[in-house]
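All protein chains of the complex are present and in place, except for one that has been dropped.
Labels for the chains are A and B, by order of writing; each one numbers its residues from 1.
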Amino acid sequence: MNTAKNSHTIDVVFVLAVACAFAASVLTVLMLGANVYGSMQKTSEEEFKSRVCLSYIAAKIHANDSLGKLHVGTYEGAPALYLDAEFDGTGYNTIIYSYDGWLRELFCEKGLELELSSDSGTPVLEIGSVSFENALPNLLSIEFQGSNGDSGKLFVNLRCGGGVGT
Amino acid sequence: MKVRSTGSGSGMFLTELLMAILIFAVASAICLRVFVAANHVSAESSRLNHAVASAQNCAECFKATGGSLPETAALLGGAFTGTRAIEVRFDSGWQLLPPGEPSFCYVAAIVRMPEKAGSIDAQVTVCDIAGTKIFTIPVSSFQDQEAEL
Partner (left out) sequence: MNQRSHGAGVGTVSLITIFAVLCLTVFAMLTLSASNAEKLLADKTASFVKGYYEADYLAAVVQANIVDSGEFPESVYGVDVSYEKEGAATVASYSCRVSDAQDLRVKLKLDAGQAAVLEWKTVYALGWEADDAITVWDGESFE
């Protein structure tokens, strides 16, 4: 009678053990899947920010490369890129700079930027910081620093010749 | 008459459990293949993006230096490979390696084309260590002065 009872107990314990092992493996596989997706999304987002920031600035430069219309300077103490334009006889500036963890673009009449604050620019992309430098008189160097420590660098040649920072 | 319980309940449970394990194993195998394929595609995209950025940098520096390979190599941190080409080497994370580093994963090469009146032309190619081309663009610099080979 006891043997019969023990055999029955072993049956139940075995089945429960298999069930627990199955549950544990299901949980492990699901967590692995979630981690893979999560890490892929995170890497993709970091690369996206770096790539888009530099591509955006390069596209802006390529669309405004005219003689004397592009120069590196500072805006409210931050490195900035000035793109000059003229509409109906009035001069305008597009200023690209970074402030408070955002890449910003400010479009205003020439001289008016002095009356505006750093947060006046339209936020374009959330980044750490961006800096502009004349590596050569006609070669602009754009350096990007992400908020999580990653970085990127892009050179852009100015076919019309660059300007000296103000 | 006593009928001893045959434990048919746990037998049925065990059968169901085994079926579930089988179904889950098949589904996991299929999904794992999908994860691997997605990871591979993502790695390819990342490789292409970095190759495009490296090629752009090479082309812009070449144009800015008027086609001068020594100046271009100095700007990019690359090295001469013969008289008409420079190479910039990267590791698996696309970090710049010192010139001539033997253990590299990717390389961006600028190869000057035969001389043409008025312009200095080159081809920028980014390859992996096996020589597979990832991205390539032409570049031309206006020859307004004699550029060093």
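The definition used in the following text is that a contact is a pair of C-beta atoms (placed from the backbone, for glycine too) under 8 Å apart; a residue touches a chain by one contact, two chains touch by 3 or more.
Quantities reported herein were computed from a predicted structural model and do not represent experimental measurements.
Asker: Going by the contact rule already stated, which one of A:A19, A:A78, A:C108 or A:L136 would touch the omitted chain in the full complex?
Answerer: Result: among the candidates, A:A19 touches the missing chain.
Asker: Out of B:C61, B:L75, B:V107 or B:V139, which residue would touch the omitted chain in the full complex?
Answerer: Considering all chains, including the one not shown, the answer is B:V139.
Asker: In terms of residues, what is the contact footprint of the unshown chain on subunit A?
Answerer: Residues 19, 22-23, 26, 29-30, 33-34, 36-37, 40-41, 44, 51, 55, 59, 62-67, 159-161 of subunit A touch the chain that is not shown.
Asker: List the residues of subunit B that touch the chain left out of this view.
Answerer: Spelled out for subunit B, the touching residues are 2-5, 7, 9-10, 12-13, 16-17, 20, 23-24, 27-28, 30-31, 34-35, 37-39, 41-42, 44-46, 48-49, 51-52, 55-56, 59, 63, 116-119, 121, 135, 137-143.
The rule is short, and it goes like this: only the chains that are shown with their structure count from here on.
Asker: For subunit A and subunit B, what's the span in angstrom between their mean Cα positions?
Answerer: 20
Asker: Where on subunit B is subunit A touching in the complex?
Answerer: Residue positions touching the partner: 4-5, 7, 10, 13-14, 17, 20-21, 24, 28, 31, 35, 38-39, 42, 46, 49, 53, 56-57, 60-61, 63-65, 75.
Asker: Flag every residue of subunit A that touches subunit B in the complex, lowest number first.
Answerer: On the subunit A side, the touching residues are 4, 8, 11-12, 15, 18-19, 22, 25-26, 29, 33, 36, 40, 43-44, 47, 51, 54, 58, 135-136, 138-139, 152-157, 159.
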